[in-house]
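As you look at this complex, bear in mind that one protein chain is not there, while each of the others sits in place.
Here the chain labels run A and B in written order, and each chain numbers its own residues starting at 1.
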Amino acid sequence: MKLSRRCFLSLVAGGAAGTALSPLPWKLADDSSIWSQNWPWTPVPPDGEGTYTLSTCTLCPGGCGINVRKIDDRAIKIEGAKDHPLNDGGVCMLGLSGLQMLYGPTRIQTPLKRAGDRGQGQWKPISWEQAIGEVAQKLGDLRGLGKPQSLACIAAKDTGTVGRLLRRFMSAYGSPNFFRMPSVEDAYEAAIYITQGAIGSAGTDVNNADFILSFGSALLDGYGSPVRVFRANSRLKELNGTVVQVEPRLSNTAAKADKWLAVKPGSEADLALAMAHVIISNNAMNQTFIADQVEGFEAFARMVQEKYAPETAAGKTGLSVDVISEWAMKFASARRPLALYGKGKGQVPGSLKEALAVHALNALVGNINAEGGVWALPAYDYINWPDIETDSVAAAGLQTPRMDGAGTDKYPHARYLTHRIAAGAEGIEALLVAESNPCFSLPNVQAIRTAFEKIPFVVSFSSFMDETAMNADLILPNHTYLERYEDVPVTAGVTQPTVGLCRPVVEPLYKTRHLGDSILQIAKAMKGTVAGAFPWEDYESCLKLTLAGHWETLEEKGVITAAGYAPGGFETASGKFMLMNDDQGAVYMADDVATEGNGNEYPLVLIPYDSIRLASRYVGAAPFMIKTVSDAVIKGQDGYVEINPETAKTLGLADGQLATLTTPVGTAKVGIHYDEGIMPGVVAMPRGLGHTAYDRFLAGKGVNVNELIGFVEDPASGLDAAYGIGAKLA
Amino acid sequence: MKQAQTKHQPKRYGMVIDLDKCTGCGACMVACFSENNVPFKEDETDKRLSITWMKVYKVTNGKKFPDTEVCYFPRPCQHCAGQHEGHSPCVSVCPATATDYGMETGIVSQIYTRCFGCRYCMGACPYHARYFNWWDPVWPKGMERYLSPNVSPRMRGIVEKCSFCYHRYQLARNKAYTEGRRTLKESEYQTACTQACPANAITFGDLNNPDHAVHQMAQPDLHHHYKPKNPHAFRLLERLGTNTKIYYVSSREWVRKAGDNYQVPLTTDSHGPENSGH
Partner (left out) sequence: MDSALIPEGVKRCSLPKFLLGLAVVSLVLAWGVYAMLLCWIKGLNQTNMNDYYGFALWIWADLAVIALGGGAFFSGLLKYIIGKDDLKYIINYAVLIGFICYSSALLILAIDVGQPLRSWFIFWHANVHSMLTEVAFCLSCYFAVLTIEYIPLILENRQIDKVPFFHNLSHNMHGAMAVFAATGAFLSFFHQGSLGGVAGVLFGRPFAYREHILIWPYTFFLFTWSAAAYGPSFTLFITWLTEKITRKKLVKDKVIYLLAKISGWMIITYIIAKSLDTLYWMYNTAPAEGFKWTFFFENNPFYTHWVWVAEIILGGFVPGLLLIIKPTRENNFCRVTATVLGILGVSLNRWVMVLQTMAVPVLSFDTWAMYIPSWQEVATTVLPVAYGVILIMISYRYLPIFPQERELNPIEPVAPAADAVEA
């Protein structure tokens, strides 16, 4: 058939016009846009019945109440619990990110047994029976060899039913080697014990103070019970109160403080004692309190007069005598002054001298055991379990000294010297790790990891594949806090004994098991007195029995406080506050804690800092948190250090360039970030970065400051008192 | 019964952010991510590609150590009203009416399924409050379980921004209506960032309602495009005529000057680069 040219061209033109006028192109346009509005790869969250579950956040020691919004069986949003005594509706970004941990990719979903070499990340899923059986078998063997003391346990806390079950297990088993992750509580507890004779945590009444003198405490970056402290700070803003921040770096706290006293790192004790000097010289102390309730004032006054004149402190701190005097007097003349001890979030115990000095300032102004002041808060005594019957193996094991030497004559003020675990690793045959990540968060973490290599049997109870779990032989994954019941006693600075209840917001998602149940089942599998020490069917019944009368209130309110608790007198022999005795005298007369690394080889000082946008304890920062971290802190995968432009320029370092940071402990590639808010000669780096475990949202970003900083033992307590380390940048 | 003949007054939802109290903690940012199904990627360090409906800027006074000062500016969408109600920079330019001004609420909405991603609104917004979905939103396997059904996740190729948690308004209004009420109590409609703020730095409510805290704190001047009468209060870039609904309060003068060019006399270099934000 022959198609004429005319015919062909007309056909083409007619066809085009016909198609354009038909509904086809319009229908296609409409359908394609509807498709683009419903792309199958963009999720559509299913709707359902909305409910709220009241619980408690355990992601930091803060113990905030949370209210979790659910749709059917899905948790969709964490909110702060309104009317909670600590956070009254407020919540921090870590608490808000909890669901990313619950549903995140780093959850350990079933018991795992190591398949490849340690740390290689090769695992074989095993049954719970096998997991419990293998732990019981191994621990039984050690007892059989008469070496129960070679079992060690590291946990985040020693309180609450789970902390106590762990400790009870250790006692029944026969090992004194229970370790709590280090924190400022170690030093604060010691200072309170020494001065007040009381055993307990420091309750700081930030809510009623009108002048807070903070010695580097990250009031606005996670110190104490973080939201509680935030609220206190805002209250001070409303009432025109005063916050003074002593710190070498313009932290968030310093930025919002009424006065930032930029002192040289490590000179805080000198400043505190010089301020004491000023107060005493001006007779500005609380005379009644000193006269009635203080022992050793004259000795103390003599000591500061001799050794801590403001002129001396001026040289050490870098502040002028006038500034020291001015702020000392402002502190002393405030209505309710409060001096706070503990740097950053309080992850390092710090020096006993500094803790005592800060506490002494409080004593001079008479705010010990007073509203707006500080007092010793005893543990909430709701745990009354029957005595343990120890067998001979356990009794013998418990007679052996702790491997870290804590509580011995050498270290009488320390209960735990957990940073020393690396040194004692030779003696550890088996290690249990609960709710903590020592392979990331202890100083000189390389040494900790090397020590772990020497321990033949490491069991992790972690819910997440963290650095420590990576280095374990067996993982018995715990439920996350959103899947379990647990009592959460709060010590972090609270002034009333407070216990929150953490409860299952959702059914456990995976084949995990409550840490409490794991302990009970391991103990039962071991039979004998070990099993006998645990008369409970399971953890939940243990918890309910233990809480007994409190249970109903806890279920309903999510928290109980011993309302109306008021501190009593001092528990010292004289019944007075011990401002000075021989022990303290030795502490005060000793030199300051020095950093590692001398000034010639290491001209700079590297200090770690804490950010509320990062998590640096047991859990790692969630993707939401990392998303908020400034590009002055991480850029791409590189971590940046803060450095004063003046210092950087003398070193020939440009803003934004990469450099090598070297300390006596380690070396890392870091980016340079010019910051006018940091003292010349100091470089700062946040805690919580440089993870090697966790997911791609966290791993490999920035540098773990614990790879650059070691511990420095406080000569007075043996606790880790490192505030920084000598460093060089090139 | 006598029916009070009240003149209908539209709501004017807005915020007062106390910069003295704000600590820069960023909880508001994460509260917003979590409330509004905001996606995240492996690398969020390029802040110009990072979706943050609420963004906290760090601003310094530019002075040397130790006189350096820092202030944080939390920046949600400013829900601009413009010089006549509804003439927001972004709403006025959107060719497809995909972002709209709620005359009853003063809330600037964003209709994700209508937006076709021309990004003209982003160019129009002086506050960089608008974010484009350069990528498909992807949640790690299993994590999509926390997504809220109240806010639809956005597809690639469109713009999103702070909605003043509009779904919360809808839920509160529905509840009130079923209870036979036409007005919401102040506490019934609060945004996620306001609620989360651990420092209580954000106050949210109806700026037109003298009983609401935001009205009392900002003291908007109805005759001058709601300029604040409180001398410590200011709005970002007042002079542009955006007529925003986010008021900031600061006792520090340099902070007020950093946020609002209205406060700066024109003879000086009014727009200096001395403040750097991250």
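As a working rule, a residue touches a chain if its C-beta (ideal position, glycine included) is under 8 Å from a C-beta of that chain, and two chains touch if they have at least 3 such contacts.
Note that the structure is a prediction, hence the values are computed from the model and not measured.
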Omitted-chain contact residue, chosen from B:Y13, B:F33, B:F65 or B:Y127 = B:Y127
Answer key for B:V93, B:A176 or B:A213 versus the chain not shown reads B:V93
In the full complex, which residues of chain A touch the absent chain?
-> 5-6, 9-10, 29, 32-33, 35-37
Chain B residues that touch the omitted chain in the full complex = 46, 48-50, 57, 59, 73, 80, 82, 89, 92-98, 114-120, 122-128, 130-136, 155-159, 236-242, 257-259, 261-262, 264, 266, 269-273, 275-277
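To be clear about the criterion, only the chains that are shown with their structure count from here on.
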Residues of chain B touching chain A in their complex?
-> 18, 20-21, 23-27, 29-31, 33-35, 37, 40, 42-47, 50, 52, 56, 58, 60, 62-66, 68-72, 113, 136-137, 139-149, 152-157, 192, 195-201, 278
For the chain A and chain B complex, residues of the former touching the latter | 36-37, 39, 41-48, 69, 71, 74-80, 87, 89-93, 96-97, 99-100, 102-105, 220-221, 226-227, 230-231, 233-234, 237, 250, 252-253, 255-256, 260, 262, 612-613, 623-632, 634-637, 644, 646, 676-680, 695-697
